[in-house]
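Of the protein chains in this complex, all but one are displayed in their positions.
Chain IDs A and B follow the sequence of writing; residue 1 opens each chain.
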Amino acid sequence: MAPMTEAGEDMYGLVERLYPLCRSITGDGVRATLEIVGEYVPLQVHEVPTGTQVLDWTVPQEWNIRDAYIADAAGNRVVDFAASSLHVLGYSVPVAATMTLDELRPHLHTLPEHPDWVPYRTSYYKPDWGFCLAQQTLDALPDGDYEVRIDSTLADGHLTYAEHVVPGRVTDEVIVSCHTCHPSLANDNLAGIAVATHLARALAEQQPYYTYRFIFAPGTVGAITWLARNAERVARVKHGLVLACAGDPGSLTYKRSRRGNAEIDQVMRHVLGVSERPHRITGFTPYGYDERQYCSPGFDLGVGSLSRTPYAGYPEYHNSADNLDFVSPAAMADTLAVCREAVAVLDRNRRYVNLSPYGEPQLGRRGLYDALGGRSDTKQAQMAMLWVLSLADGEHSLLDIAERADLPFDAVATAADALEGAGLIKA
Amino acid sequence: MAPMTEAGEDMYGLVERLYPLCRSITGDGVRATLEIVGEYVPLQVHEVPTGTQVLDWTVPQEWNIRDAYIADAAGNRVVDFAASSLHVLGYSVPVAATMTLDELRPHLHTLPEHPDWVPYRTSYYKPDWGFCLAQQTLDALPDGDYEVRIDSTLADGHLTYAEHVVPGRVTDEVIVSCHTCHPSLANDNLAGIAVATHLARALAEQQPYYTYRFIFAPGTVGAITWLARNAERVARVKHGLVLACAGDPGSLTYKRSRRGNAEIDQVMRHVLGVSERPHRITGFTPYGYDERQYCSPGFDLGVGSLSRTPYAGYPEYHNSADNLDFVSPAAMADTLAVCREAVAVLDRNRRYVNLSPYGEPQLGRRGLYDALGGRSDTKQAQMAMLWVLSLADGEHSLLDIAERADLPFDAVATAADALEGAGLIKA
Partner (left out) sequence: MAPMTEAGEDMYGLVERLYPLCRSITGDGVRATLEIVGEYVPLQVHEVPTGTQVLDWTVPQEWNIRDAYIADAAGNRVVDFAASSLHVLGYSVPVAATMTLDELRPHLHTLPEHPDWVPYRTSYYKPDWGFCLAQQTLDALPDGDYEVRIDSTLADGHLTYAEHVVPGRVTDEVIVSCHTCHPSLANDNLAGIAVATHLARALAEQQPYYTYRFIFAPGTVGAITWLARNAERVARVKHGLVLACAGDPGSLTYKRSRRGNAEIDQVMRHVLGVSERPHRITGFTPYGYDERQYCSPGFDLGVGSLSRTPYAGYPEYHNSADNLDFVSPAAMADTLAVCREAVAVLDRNRRYVNLSPYGEPQLGRRGLYDALGGRSDTKQAQMAMLWVLSLADGEHSLLDIAERADLPFDAVATAADALEGAGLIKA
């Protein structure tokens, strides 16, 4: 419990550091984010030039912003980007003008149903500018002239994403992907970035079977860029998880891959099921986070998505209420714990072939009964060995066997290790 | 609603005209029936000579009847074919004799449990003669001599059936088949004939995708004759419906094809399911109407059967209570409406392949977001496009996609049209 609490606090600390930065699908806010993440795990950062063709898309111009505000006639900033990166419409073109409130109104975005919240809005592919503010702020503005200023640039530059790789015993890969493009929104997706970072650190302490690749990239165009630049690697990606909304108070949600019965789907269902955590498992939909890209039919990867409250499923979604109070160390620690439990199963889940399939092999003369511990453990370990021998036909995975036998995965995997050690099965 | 009410009245008018005729598996009653149907839709009438080998069967002799009666000693006709075609056993050989009531009794058929109803009986393949009458009529007959007369002929001639074809954009066919061999029985099967006729008229107003072939033929031997004479065409028959008992007050019943999972089975289940009509879906059985022949294992066509109350499922089945009061314009209009809804789905239900399957294609730059209407429609249309792109793998039909996405079929088909127009998918 203690290490998980510690991990929770560490992750929360990372979220706090990242929260003020103004991220978008390109720009220096993303670079600053990756620099901080890189203090936790070494990152390989990629810069892809504007105009690069990536699958059906083109890398857009890079957006950077230094300042933005609306000031009243007295020069007071009534809306100020310095107070929150949410105040400016993402990808706003530069503006420097004075206009009446009525002229300004079409560029102002509010949430009338939550008058004290500031919404999050972007306009990536249609040139536009705007401000997001609380309805109550807007309501308090007197008519009159306002100075409007957005000191941004949209220019050829780069799209920035990063990778961290934990090498495994095989080159087959598991990808863990999280989007890095949202500005000051804590759950969506600083919590996902924090959980991915700490999962990478935990994996680094062991030599896993699979090679685990962590992808930190802007949503949609970032995942598409990664896929475009990794056409050959994709064939080695056997499993994957998209992490998003990983820190809110809701219970866990696993969204299946497009295949619906990929190994990751079985692993997540199993791990959540035996954990007795409240949780939901939902079918794939072609909407949500970057599982949309990884599961597009040409790739159709075995990639699911783990969230707490899912995409767009909470009032705080995409507005200023998704702040540092909305996420907690405990929730992120819980998400991380499930990720680690899933990795522990996935990484040991293999298919074996019984090398002595005609009748039962005589376990006693190989010391496989003696090797066992206490009495009730013995019974479970013996049953696990018999089940592995019975179903090790190259078709059933150890998780298939555990579920069929209604035995803990760990007991089955331990039995498989013992049987492999005795030369009775091979992977 | 108005056109359907009008269609209901039109269909009822057709049933009224056909009701008095004495139909059987051959003979002039069938020809007169097809002549009347031919006033509604042009028919190609086929005459197949007696003795023609059709699959395992042989076209029988043609039966015609001019008059039949039982007259008492005073010369009063106590049972008279002129009053109802049901009074004579179908395919009765000619008789002209005087006999006592006791001698006559073995040739008299009644329904003791419904003493005022006249049963319908035939003896196609075993030479016999007889009369059908109400039990109460029989009970009132005094002993004594009766004149018995059946002025019929059984002679070499022809079996008569007809087809009407609505040409489509492809030569793949949908057959709609109904039996024409029952005499004065309204639900079984004048209502089926009427619904098929009006479905043909409705299809003629559009150019459907499939070619629709309507078959009007006597039960069993007629369907067998059609199959025998269309051995090569059968390979082009992709779907089909047998229409029977289409006008009674009961709710709709769809009986699956022998395959059980043919496309027509899915379409009918879907259409009945989303319609919120009370209905029943039953498994295939090798009994009933001509689906028996179309689904025989050598053909195994994707042909189901649509009825209201199914085969032999109502007390009025095969007796004089299946009369013009038992069927209604509204019931036939309802059956026709479901047929049209099914055709609307079946005719647009195709499998597409995503031509841009690696990642999502950028819909915005193709104007596929702009093309959309109001806000809530937009969301559904956008989801429909994403679902089609996700599942357009040549395996999933549009109906599969609609059911998986829980979206209206029409929204999915419209999305597919838009995506095909943009060159993103192809059939």
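Here is the rule we use: contacts are C-beta pairs under 8 Å (C-beta built on N, C-alpha and C of every residue); 3 or more make two chains touch, one makes a residue touch a chain.
Bear in mind that the values here come from a model prediction, so they are computed numbers and not experimental data.
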With the missing chain put back, one of A:N64, A:S251 or A:S390 would touch it. Which one?
A:S390
Given B:S24, B:T122 or B:Q293, the residue that touches the chain left out of view is B:Q293
Give me the chain A residues in contact with the hidden chain, please.
354, 356-362, 364-365, 383, 386-387, 389-393, 405
Missing-chain contacts mapped onto chain B
55-57, 125-126, 220, 223-224, 227-228, 258, 284-287, 292-293, 295-299
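Please note the rule applied: only the chains that are shown with their structure count from here on.
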Fitted rotation between chain A and its twin chain B in degrees, CA, nearest 5
120
